[in-house]
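Here it is, the structure in full.
Missing here: one protein chain of the complex. Every other protein chain is in place.
Which chain is which? They are A, B and C, in the order written, and residues in each are numbered from 1.
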Amino acid sequence: MTPLEFLSIAAAVFAILMCGTGLLRFNLFLYSLQTFSIALATIAQSQQAKEPELYFVAIAIIVVKALAVPYFLSWISNRIDARSDPGILIPIPITMHAAIVLLGISYPLAKSLPHILWLSDSTVGATVAISLLFTGTLFMLTRRNALSQIIGFLTLENGIYLVAVTCTRGMPFIFEMGSLLDVLVAVMIAGLFVFRIKKSFEHIDVTQLDGLKES
Amino acid sequence: MNFTEILCFIVLFLVLPILISGFIRNLKARLQNRIGSPLLQPLYNLYKLLQKSETISQDASPLFRIVPALNFSIMLILAVLVPWLPFHFSLPGSEIFLVLYLFAAMRFFSIIAALDTGSPFSAFGASREATLSALTEPAIILSLVALGIAYRTSDLNEIFSFSQSHGLMQVSIWLLSGAGLFLASLVELSRMPIDDPTTHLELTMVHEAMVIENSGPNLALIELAYNLRLVVYYGLSAQCFMHALAVLFTIDHATYVLLSILAIFILAFLTAAIESFAVKLAWRNNPEFIAYALTMSLLASLAAIFQSAFASLSLGNLGAFL
Amino acid sequence: MIPVYKKLAINELANTIRADLEIEGNRVGLVTSIDGNQLITLMLNTRSGNTVLYQAELASDSYTSLTTTIPQLHWHERAIHDLFGLIPLGHPRLKPAIINESCETIFAPLRETAKPISDKLLATRDFEYLHISGEPIFELPVGPVHAGIIEPGHFMLSCLGEDVLNLEVRLGYLHRGIEKRITEIPWRKARFVAEAAASDTACANALAHALAIESLLAVEPSFRSQGLRTLALEIERLAMHIGDIAGMAYDLGYLVIAANFSRLRGTALRLAELLSGSRFLRGYICPGGVVHDPDRLLSEIQRTTKNLRENLKPALDFFISNPAVYERLRNTGKLSSSLASEFGMVGVVARACNIAYDCRQSFAQGSYPKNHPTIALQQEGDALARTLVRIAEINSSLDLIDTILSDLPSGTIGSNLPVDLPANAIGIGIVEAFRGELIHLVITDKAGSIKRYAIKDPSFNNWTGLAIAMRNNVIADFPICNKSFALSYSGHDL
Partner (left out) sequence: MNDLIMALIAPALIIFACLIARSISILTKLATGLILCHLLVMIKILMPLAIGNTTFLTLLPGFAIDRMSALFLLLTALIASASFAHAQVFFKQEETSGHGLQTAYVRQYYILATLFVVAMMAVYASDNLGFLWISIEATTLLSAGLVYFHRTKNALEATWKYFIICSVGIAFALLGTIFIFASSQHDQQIGSLSCFELVKLAPNLDLGSFKIGFIFCFLGYGTKAGIFPLHSWLPDAHSEAPAPASALLSGSLLNCALFAIWRIYQIAQATGRCQFIQDVTIWAGAVTVVAAALFLVRQYGIKRLWAYSSIENVGLMLVAIGLNSPFLFFLQAINHSLAKVSLFLISGNIIQSTGTKYLKDIRGVFRFAPVWGIVLALSALAVAGVPPFGSFVSEWMILTENFNLKYIIPAILIIFGLTLTFIAVCLHIGPLLLGTPKSTSKIFRPIASSVVPVTLLIGSLILGLTVGYEGLIKVVR
């Protein structure tokens, strides 16, 4: 087991733990840790694959996704006084256990991916990446708070990034940076809209946004 | 196990329970800017309790009298069986399931003893304890079973010995198991954020409410058994963390022993910090916290199963696990 | 303040009060009797600051209960029953409120001495809990002796599993006969007894007493003493609110913050000591003014306030910005706004239910007319709302203390009072104590001595609120719910 794999497992664990609480600040903290481990995994990969430009990507990830974005979101959550998310459909602890089941499912899925997809032996990396995709989606589906949706989306994005790191021999640098910038802008815009939603609806419960139902 | 080690074990066995609980109390006081009670305060308390006479509810059956002594003796056996220190008697019977059943037996006895008096408070405490342990039990079982899967044995002594080969995967298993055990032991030992051991509020207590009818020497035995249980649980999770550490670095035996004891103190420190800074959870939110313990142990089991799958992979048995 | 006095027939009383309550801003201040021969009702108008006192003579020892028409009077009628031996016919739950039933024969202390007590009164002395029947329901008695150092009070929780279906509050373990005692001693010494009505509210009680006596004597204290009185009251509010927050943090298990707030409460009490020489402001306010001018210590007070403010702000932020605290308190012990107004909640509890009632504005005295704080309101009526109201009031008290200190009028601190109280007069003092509306009512007889001295502590209204708020919460929420109300036992029992 390589450090890359160890760190990506840590990311998966943090993502799963993130599903277990409705407190937004704690969610953001765990998201930050998860992103941090992914950035460290990137550094591990850059050493392994001898691609120095991945260093810059890792630093950019730490600055943007592990620090700036969580800070921005927690600032918003304080400003609009939304500190927790009661969740929908299933109780929050069960969500966490569902995420574990999904991690278990991710393994055979990762194994059944076409074999080219791991250039080195990166089954674990691919497993974690798929599990992050699942976890992010699950998080988005089972939460009702607009901010939680953003966090879920970011987790999903992390999963995609991890696919890029573990399953390819280095995506083009400019593409990495471009997608990172996109994420940043998307979060900023989403944050602004959360403010707007709070202002017009006096809540940020997305399940209650149903004024446009077909009728 | 040589003579010095036996001596060490006995000394630690006698001293640590008192010291750790005194340490936690004192530390909590320090964190609140108070001077706090002396480290040996639990000992003085025990002495005081032993001096006192007992008051027993008229409705209580003899069971109520026996249970503290019974639990204490079970705890003594457990303290010898469970490898909570880096050296231990290699007695036969340190089976995971025997240990788990002994712990469960203790819980069972204290619950029926609490119900025995007919006091509404201890009944409350008992019912809460039953609920909590039903939720925590899987976490503890799975943490230990994960280790069992990883090392293909159900003998705790064997699992916690050094003969096994290690890799980074083992580090994650050990870390996750240790974390699961520690979180579960916070619940088991009725500590924050589930239960506040310092509270005077009879309506929110779990453990304290359960033993509210006990007094005098009986209470002393309960306290002593509790302290011992605390040290055994902490020692077990400390051992898990130490094993993870031992995978990453080579440590000679003497340092390892010292570090293990230090680790127990670090966990105690952590407990004190949690108890000073955490907010007690609402009763309905307790499952959310316990779910974390369960999650850690589930992940540990998952990791252990993966590891077995990898092992079979290397044997050329591709996908046999799947 | 002299109330408008009106006489009524007893059968009109209920409907008159009812009609009055329909008018916006009107509320019942106090219902009691003078010597057992009549009912008096004090109505307050929180908009105009006017007060009306209705007196209705009684022909016998019983009268038709007012509770059936106006539910919030149930507690008043129980108190009247205890103190005067008057029976409200048709009262749904008549049982002792103030005087513990351990006094085996009814002794109705405030009753006119010549009047005999009929036998049927004796039958009603038993305290019968409200029983909720059903197989899985069990009753959990808590108190009156508690594990911590708190006052005695007995709570009967009827539970279904962990859920509380009903909470019955039973008080009266601390009855000291304050109201009776004040009528027995010279009125100049009465202030010492009056301020002992609730020890942590000493200043507010002394102030209410002073206001009542001053209104009788038609004396206006000097501007300086008014400023000092307001200062004392705000310091008391500050210290006690900090203490309540500390208690809340302690019940949450948030020990570090609890210890910190307890320390800061000490600092606030230090302010009180600097001002009056007593950490609990004992004996400071007297009719006619205050007893002591802190003159040279004012700069020290100013400095301490600044210091306190600097220390308090980060602690409060740290406390309330913790999402776990937030979650724990939210939706715990929720009291709906409609029930709160129907049962006449006062103080922090009312303001947390979005009822804008603050005696500092409605019945302004001292330096309040000039600079009163804005009313701290919250919508939700849960423990969180009450805590947030307390925090807002801590901040506004600090601001107020600063404002008063920065321009305290000069002048004398006391004024000479006449030797005798006027005959057949009524005086009231209404003060916003830190728990809420506090009323002292003085009635003199023909000879000019105090015939009846009635005190209505804020807790008197709010205990009912606690019982309502506890319904459908889990048992383990009771301490937090109780702490968020922070009610007084001795103030209630008197």
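Please note the rule applied: a contact is a pair of C-beta atoms (placed from the backbone, for glycine too) under 8 Å apart; a residue touches a chain by one contact, two chains touch by 3 or more.
The structure presented is a predicted model; accordingly, all values stated were derived computationally and were not measured.
Undergrad: Sort by label and list the shown chains the missing chain touches.
TA: A
Undergrad: What residues on subunit A make contact with the chain left out of this view?
TA: Residues 113-117, 119, 133, 137, 140, 146, 149, 153, 156-157, 160, 163-164, 167-169, 171-172, 174-175, 178-179, 182, 185-186, 189-190, 193, 196-197, 200-201, 206, 209-212, 214-215 of subunit A touch the chain absent from view.
Please note the rule applied: only the chains that are shown with their structure count from here on.
Undergrad: Quickly list, by label, the chains bordering both subunit A and subunit B.
TA: Common contact partners of subunit A and subunit B, which must touch each of the two, are C.
Undergrad: Suppose chain centres are the mean of their C-alpha atoms. Which chain sits farthest from subunit A?
TA: Most distant chain from subunit A: C.
Undergrad: Mind checking the centre-to-centre distance between subunit A and subunit B? Centres are C-alpha means, answer in whole Å.
TA: 34
Undergrad: Could you give the separation in Å between the centres of subunit A and subunit C, each centre being the mean of its C-alpha atoms?
TA: Distance between chain centres: 53 Å.
Undergrad: State, to the nearest whole Å, the distance from the C-alpha centre of subunit B to the C-alpha centre of subunit C.
TA: Computed from C-alpha means, the inter-chain centre distance equals 48 Å.
Undergrad: Please output the residue numbers of subunit A that touch at least 2 other chains, ranges allowed.
TA: 22
Undergrad: Of all the residues in subunit B, which ones touch at least 2 other chains?
TA: There are none in subunit B.
Undergrad: Note which residues of subunit A are touching subunit C in the complex, please.
TA: Result: residues 22-26, 78, 83-84 of subunit A touch subunit C.
Undergrad: Can you name the residues of subunit C that touch subunit B in the complex?
TA: That would be residues 138-142, 146-148, 157, 162, 251-256, 258-260, 263, 322, 324-325, 327-328, 332, 474-479 of subunit C.
Undergrad: Contact residues on subunit B for subunit A in the complex?
TA: 167-169, 171-172, 176, 287-288, 290-292, 294-295, 298-299, 302-303, 306, 309, 319, 322
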